[in-house]
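And then chain A:
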Amino acid sequence: MKKFLSILLAVCLLALCLAGCGASSSGSQAAGGSSAAAGGDATGAGIPADQIKVGVIHIGDPADGSGYSYAHDQGIVGMQQALGLSDDQIIRKNNVADDDAAAIQTALEELVEAGCNIIFATSWGYMDYCEAMAEEYPDIIFSHGTGSKSNGTNFNNYFGRIYQARYLSGVAAGLNTKSNKIGYVAAWGTENGEVTSGCDAFAMGVYSVNPDAEVYVKTTNSWYDPEGEKAAAQALIDLGCDVIGQHCDTPNPQLAAEEAGVYGVGYNSDMAKDAPGAVLTSVVWNWSAYYTTAVQNVIDGTWVAGEKVDNYYGGLAEGFVDITDLSDLCAEGTAEAVEEARAKILSGEWDVFDGEIEGNDGQMHTSEYYLDVNWYFKNVVVK
Partner candidate 1 sequence: MEQTVQTAIRCRGITKRFGEVVANDGIELEVRYGEVLALLGENGSGKTTLMNMISGIYHPDEGVIEVDGAPAAIGSPADAQALGIGMIHQHFKLVEPFSAMDNIVLGTKEKRLPAKALRRKVLELCETYGLTIEPEKPVREMSVSEKQTVEILKVLYRGARILILDEPTAVLTPQETDKLFAILRQMRAKGCAIIIITHKLNEVLAISDRVTILRRGRSVDTVETAGVDAARLTELMVGRKVSLSIRRPEPKDPQTILKVVDLGVTRPDGSAALTDVNFTIRTGEILGVAGVAGSGQKELCEVLAGLLPAQKGAALYHKENILGKSPAEIINLGISMSFVPEDRLGMGLVAGMGMTDNMLLKSYREGKGPFVDRAPARALAESLIKELNIVTPGTETPVRMLSGGNVQKVLLGREIESGPNLLITAYPVRGLDINSSYVIYDLLNQQKEKGVAVVFIGEDLDVLLELCDRILVLCHGRVTGVADARTATKEQIGRMMTGEEVDL
Partner candidate 2 sequence: MSQTKLHSEPLLRVVKRAERPAGQAAALRAVAVVLSIVAGGVFLLALGQNPLAVYGTMLSGAFRSAMAIQGTVRYAIPLCISALAVTLAFKMKFWNIGGEGQLIMGAVFASYFALYHANLPHVVLLVIMALAGALGGGLWALIPAVCKVRWGTNETLFTLMLNYIALYIVQYLRDGPWRDPESAGFSKVARFDKNVALDKLFGVHIGWVIALVLTVVIWVYLRRTKQGYEIAVVGESQDTARYAGIPVRRVVLRTMFLSGAVAGLCGMVQVAGQDMTLSIGVAGGVGFTAIIVAWLCQLHPGMIALVSLCFGVMEKGSGVVQSDLGLSADCADVLQGVILFFILASEFFVRYAFVARKKGGAR
């Protein structure tokens, strides 16, 4: 596992070096004007690698061995190894519930006290507290994951173009359905851009290889609802779906698929571990791509607290999002089709939400920013 990660990291780093400041420039869509002079004028004010201190706030405990906090912490560990930081340069606050204001506040303050230069807050619920603390402590960078706020000087947001990976997984799904009905368990409906854009990208991936197939969406209205997710998957299977994709936290939809003898596409971690008999591939994050980039930027003086810090929306190109290796369950030709799509995205000439796209409401939609997507692609059927 560790070996795999370090190789992955090495690849990422190589990609980063090649892309130069690609990450920040390509991810600056929402960062406003601050990206204009990306990397150029911020000079010399970097912090030596052996002096930098990095704080992390986890909602769970990385020691759990799987799940959200574990995935993030693997990213932190990857960053630490890649940059050669010592253990006492990383300070972790675990089990900080993101609805316990006092705990969040104290955790942030203790990281400030401990002398952290950059603090990664990994859960969405930390956002407002990071914003407030950033104002109070302008010389510390508060880097908040999966959120929507930033201030351009010492409070940024990092998130990924997960839709790119979802598009690839859609290609795989589209080539493996026989009933031409593909299920998708979504945490939220169109009110949530993150989920909806991912669903559309998946559907577009399906459409690109199988225009006859339809994507049935069922929402659970919760990020984490083991029972509801399982029930939704089951309902979709009952409707005739033979591939189950998902955007929710537990592997239950994949387990339901395996039980029913249909295929599935996992999310967050490699769910082939959970349901080897169903999972074609899984859509995954590689957080260390960002953590390494971010800390490197601080070391280099590319990011300077109080002056400039960019938002980060890495995608396939940065190695920040990807799908896991296709399983043996996939039909012949799947790998080739996926590679073709990947090459198209990596080429930079085309992205999933480019141009006008027809929605299932018959309207044409254009999307400036993928997190604003609030419509479904034309082959999506809400169930």
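With respect to how the candidates were assembled, all candidates are chains of the complex that A comes from, given by their letters.
The working rule: a contact is a pair of C-beta atoms (placed from the backbone, for glycine too) under 8 Å apart; a residue touches a chain by one contact, two chains touch by 3 or more; residues count from 1.
In this text, all values refer to a predicted model and were calculated from it rather than measured experimentally.
J.: Considering only this complex, which of 1 or 2 touches chain A?
T.: My answer, from the options 1 or 2, is 2.
J.: Mind pulling up the chain A residues that touch candidate 2 in the complex?
T.: Result: residues 61, 63, 91-95, 97, 99-103, 105-107, 109-114, 124-125, 128, 132, 148, 187-188, 191-195, 223 of chain A touch candidate 2.
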